[in-house]
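Accompanying notes for the structure given below.
In this view, the complex is presented without one of its protein chains, the others remaining in place.
Labels run A, B, C and D following the written order; every chain starts at residue 1.
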Amino acid sequence: MTREKETTLYLGPQHPGITGNMMIKLKVSGDTVVSAETHLGYLHRAFEKLIERRNWLQSFTILCRFCVPEPDPIELSYALAVEKLEGRAVPERADYIRTIVAELARIQSFLLWYGGQSGSGGLYTLGQWSVGDRNYILDLFEDLTGARIYHMFMWPGGVRRDLPEGWVDKAYRTMDYLEKRLDDYNKLLFDNAIFQKRAQGVGIIPKDKALEWGVVGPPLRGTGIKHDVRIDEPYAAYDKIDFEVPTYEGGDVWARALVRRDEIKQSINIIRQALDNMPGGSYYNRIPNPMKWTVPAGNAWAKTESVRGEIGFYLVSDGSNKPRRAHLRGAAYAHGISVLEKILPGENIADVSFILNSLGVCPPEMER
Amino acid sequence: MDLIHNLKEVFEIDAKIKNDFQIEVEAKKELVSSILLYLKNQHGFIHLDHMSCVDWIEDEVFELVYIVWNPNTKKTVLLHTKIDRNKPEMENIDTIWDQANTYEREFREMYGIEFPGLVAEREFILEGWTEMPPMRRDFDTKKYAEETYATRPGRENAEDVREKIIKRTGEEIPDFAKKYSRD
Amino acid sequence: MSNKINTIGIPSEEEIKKAQIDFSPRCTAAGRVNDKETQKMVEYILNFARKHSLFVLAYGTGCGAIEIPATMTSRYDAERFGIRGAATPRQADVLLITGYLSTKTLKRVIRVYEQMQDPKYVIAFGSCTINGGMYFDSYNTIKALDRYLPVDVYIAGCMPRPESVIKGFIKLQELIQNGNAGNGECYRDNLDWYRTNQQKIIKNWDFPDEYNW
Amino acid sequence: MSILNLKGILTPLTALKQMGKEPHTINFPDEQKNISKIYRGFHHNDLDLCIGCGNCETICMNDAIDMISLAEIAGEPGDSGLRPRIDYGRCCYCALCVDVCPSGSLNMTSEFMKVTPDPYDFLMTPGKDNPEAVDKLSFTADMDTSLNLFDRVPMRELDPEERVKSFAEVFLGYNEEEARIEANRCISCGLCTENCPVHMHIPEYINAIANADDEAAIKIIYDNNDLPEMCGKVCTRRCEDVCALQVRGEAVAIRWLKGYATTRAENAEMIAEIVKPEVREPNQYKVGIIGAGPAGLTAGYYLALKGYDITIYEAQKDPGGMIMYGIPKYRLPYDSIQKQVDYMKKMGVKIHFNTKVGKDISFNEIYDNSDAVFMGIGLQDAWSLGIQDEDAEGVWSAVEFLGKANAGETPDIGKRVVVVGGGDVSIDCSRVSKRFGADVFQSYRRRIQDMPADPEEIEGAEQEHIHIMPQTIPTRVIKDEKGHVKGMEYLKAEMVSEGGGRPRPVAIEGSETIIECDAIIAAIGQKANYELLPKEIADKLEMVKDKIKVNEDRLTSIPKLFAGGDAVKFGNSDAISAIADGYAATKAIDKMLMGK
Partner (left out) sequence: MEGIGFKILGALLTTILAFVVGMFYGGLNRKITARTQNRVGPPVYQNFIDLVKLQGKRTNIAHGFMGHIAPVLAIIASLTVLMFIPVLHDGLWFRNLTFKGDLIFLLYMMVFGSLGMALGAGQSGNPNSAIGVSRGLAQMVGYEIPFVLALVSLMIQFHTTSIQDLMAYQHETGQWIIFANPFAFLAAILSYLGMFRYSPFDIVGAPAELASGPISEFGGKYLGTMMTSGSIFAFIKLVLMVDIFFGGAGNFGSGFWGVVAGLVELVVKTFIVYMIPVFIGLVSPRFRTEQAIRFFWKWPTAFGVIAILWSVFL
């Protein structure tokens, strides 16, 4: 085949198809990507530097800004890391509330993903539905935490407020509604012949390379490897809850989409179980005066499972009232850069945005 | 347990169990790549979870942390090593794991650590940065921000509670006490 | 305690006002209201059309962008007001600065802003655009947006709720109808001042010299 | 896949049925969704409840909160007079400020909408600019959810049964762990310093304790209080009355923390080593000080540090004045004072004991030989009850009684004692009497909650089974044929509140009751004794009621004669005020003599 003339295509930072403020420099030949290069830094806010200037509790309000579509797992990772450093116990009720919040966050992020995945494929109707319905989850968050997006709810020692009156009923109702709507979504997306055609065989991550490449979360489970932090290293109340981790073979966009489709159902299941088994008691293990709170020296590595995969927090304390170093391992850190640069060549440019969405690339957590 | 034993036999390291899932290993800079390779090939730690860097400015060292994970045993190894802060240089491991390349680029930019043999654009996250690498502890981000970016005026009539009361009471805080004053 | 200057006493209100005026040229009433009687009707109709047809550039510069999908989708449906997305700056009327701007993004935003066609509007979201927000001590984000781009409407919040966003659009519509929005001309007139500020923080300046290209 | 995927083409078309359904859209702005009950919107501040502690400002990592003066709010002790102003160009709506607000005045509301073209319009003083938002409070912090630690670390004390058996210290003092926890509660606002007569550097030394730097704490404490160990045990701790945490919870135990820190220095040498005060070169000036009470000692110590030649004349054989003779040993052990006085002596303070001015040495001699004189003579003479037969044997004055007790003697008080009064001294008398094995009744004119004594002391007294008889007015002492006290007649009183003032006890006619007793101790206050002053000086000395009038520098109407302590009319009559007088006089004397 003769080599066609290569064009350089800048996907982003201002581009409707990019999943956040980042840029992918594509070399294309015709409609085929020859090479891809991720450029970051458009969202760099130096969080980790700022955390070094803030004390242990003040840092906690920064955390949710790490990744906007799904702030809670990062809060939770931080809280877990601090608890590990301090040896602070968490009441059981707080564990359950944390589980619910984490799963609600997962659902709302999945609903956003429905919008992104279908929208990048040109199917806008589903995005309108799911992103609209996501508001019902955000309403739950609002009632529980006082804010729609940035909850700042799970701080070290437990959660910030108890479940408000009537919230549990509302949560059950929302779950019922959502389950009904999910059928509509799946009819529109997963039964859709065109979507099947688009998604199958695109953006393949090879199964034998996936772990080595640093692939995590649904993309990893989409290759058939069953790994989920919630099961491998259970945190919060996941060890007391019965749920499944769906896996699909293939490693393509389609398999990843199926994983997500099943996971959202599992999330609903987890929330129902957690609500059913919600223990009583305290929801919060009091921390000392936040301005004078010091944490024993040492380091801690805590992981949680987010929508995009595992989110880890490496936290170092030098015994003072401020963290020495807080380093986030964003779930998309490998996805967005090294994995993307490996799987994009050979794909059609029409699929770039499609693949980005299915990998859950989230630039703010990559550059922080 | 076995792993620690095994590692200690092969390499000259300090190792201890951190918790149920994690093992902490402390090694010399020169050993890092061989330990990682050994862990990856012999013990199934095929997943590089994370790399981190901590600036211990008092000791004049950077601490590099490699966190690797074994999907079968679900164990994590945290490998710590210290490198000289004045001439920071570390072996490039992106031949072992590709994504280490990204971390190394970041450390090169944020801490000024050189990784000989690292092939990547120097500019990664920052653009046109001329100051010292910003994640170093001696870089004062607030000072830089105040000098570089304009802060909106209008709030200068703020007062400090302590100072306000001092004005009323005539208290004189000695210098040695000031370090314990609020902020 | 950066903003507490007690050694020289508490500044008076006038001094603060003066500092504020020095701080930024306030391009808030630069709309070109045509004086000719005959043109008034035309301008009225055009303003009516402008306010009811706001094409929003699809550029999520910061975290506030997460509420844009919520605003545009079924729950809040901004399209009721004629607000819809535009894929490229040439087609867009409104630039949303959804929160903080890193210096690297600022460069792109300036380019995008300059590519947009007059009349063009800028809505600034959230605390970060007003006075730095929670990134006031970050080395990589700008603190006051109006130093670098003229802004029409600020929305309070971190991040603003969809209701606030819609309210912001309604406010913008009000301003457009009165001829008080759209600062492209003002920006061009004060280009030197803006360029000085921009070049101070954008280190590798490689813009074309002319304004509109 | 089959060639024609009919299902895949037709199933999606079911989506079209949504067309007939009602839209999900909320027709904002015409209709509005209910905002959450705990939504984190703009702030509201209850300006009256707010005490201006600035804790919100401190916790805010965005520097969004400024404390500003408002025209309508003047400061007072316990209120800095500043109120938070919030920059919504910084605020991230995390509500940490709400969670740390000790008074609970700062809350968030469900108001969140602010849209304006003016970027300077985002400064808001909550409460002042949005008074109507008080109806929309949403995110609030009650006692459970607040991040403030409202509960004080309880002070360990001796068992009541145990402690009445001896004069051992009742309060055992914090140990290190307790002190750290308690010190950590402090929010370092510094409101307390205003109410402390000496204006000690309270937030600083508490911070030092919290940071496990006890030596720094001691050094900070000794900066303007030379008798801190005494204060750490028996101070009237008015600082704690205005503690920010006291608005809703228990104040930080400032007194106990000070006590903890200072008792860490076990002897005078250690104090000297830790404090290492800056000592100025000796100068030629001489200062004479009359009375080695807290005022005199303070003046002597700080003047000595400034290089003056100090001589203190004390009538008694031990230093300390009232704190030595007036405070029972179970509250303040002897060693405690002695240690600090030893330290002061090391610093160059000369004390002449058993030297009564006016008798052993004339006032004029001191006055003429010194460049300045400080007089801290205190109140020696007790007020009498002013009732029939009070000269009977077995009627004691508190000063007399406590003096004897503290000197190690056992006053003869019999088995039943009535103590008259409601102040700290009266409680001391009661509890001391109890320790001498008596059954104690305490008569007070008003209700228990009106008692000026420290509530902690009252509680301690009750634990020790002291019978407090509130609303009783003594009318007559009943003596037996030998002239010894046999009982006391009193009237019951009811509280009458007139014109909104403090309720006044009014005796109920015909409610005369007689209580039998072996001794009556009158603890209703003391007055000064100015016999030491020569007549010409005494005449010139201006008085307020029966106390010496001084100006802010504690300078009396006579040149170079300064006065302090209980004998002057300035502030309250307690040890810490006396120290404040001494400290203020020090500065004034230094200024007068050194001209700066």
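Miscellaneous remarks
As a convention for this text, a residue touches a chain if its C-beta (ideal position, glycine included) is under 8 Å from a C-beta of that chain, and two chains touch if they have at least 3 such contacts.
Since this is a predicted model, take the numbers as computed values, not measurements.
Taking every chain of the complex into account, the omitted one touches A, C, D. Among A:A79, A:L188 or A:I205, only A:L188 touches the chain that is left out of the view. When you scan C:Q20, C:T88, C:Q177 or C:N190 for touch with the missing chain, the hit is C:T88. On the side of chain D, the interface with the absent chain consists of residues 12-13, 15-16, 18-19, 21, 23-25, 27, using the contact rule stated above.
Interface residues of chain C with the unshown chain, by the touch rule above, are 32, 45-46, 48-50, 52-53, 55, 58, 73-74, 77, 79-82, 84-91, 93, 115-119, 184, 212. Summarising the interface, chain A meets the missing chain with residues 7-10, 15-17, 28, 30-31, 118-125, 128-129, 132, 188, 192, 194-195, 197-198, 348-354.
In this section, only the chains that are shown with their structure count from here on.
With each centre defined as the average position of its C-alpha atoms, the distance from chain A to chain D rounds to 53 Å. Rounded to a whole number, the gap between the C-alpha centres of chain B and chain C is 37 angstrom.
In chain C, 2-4, 10, 20, 74-75, 104, 130-132, 134, 136-141, 144, 158, 161 are the positions where the chain touches two or more neighbouring chains simultaneously. Annotation for chain D: residues 24, 33, 58, 61, 66, 69, 87, 89, 92-93, 119-120, 188, 207 touch two or more other chains.
Remark: chain B residues 152, 154-155, 157-162, 164-166, 168-171, 173-174, 176-178, 180-183 touch chain D in the complex. Chain A contributes residues 13-16, 20-21, 41-46, 49-50, 53, 61-62, 65, 68-69, 112, 115, 127-129, 131-135, 138, 148-150, 364 to its touches with chain C in the complex. Residue ranges on chain B touching chain C, taken from their complex, read 126-131, 134, 139, 141-142, 144-146, 148-160, 163, 183.
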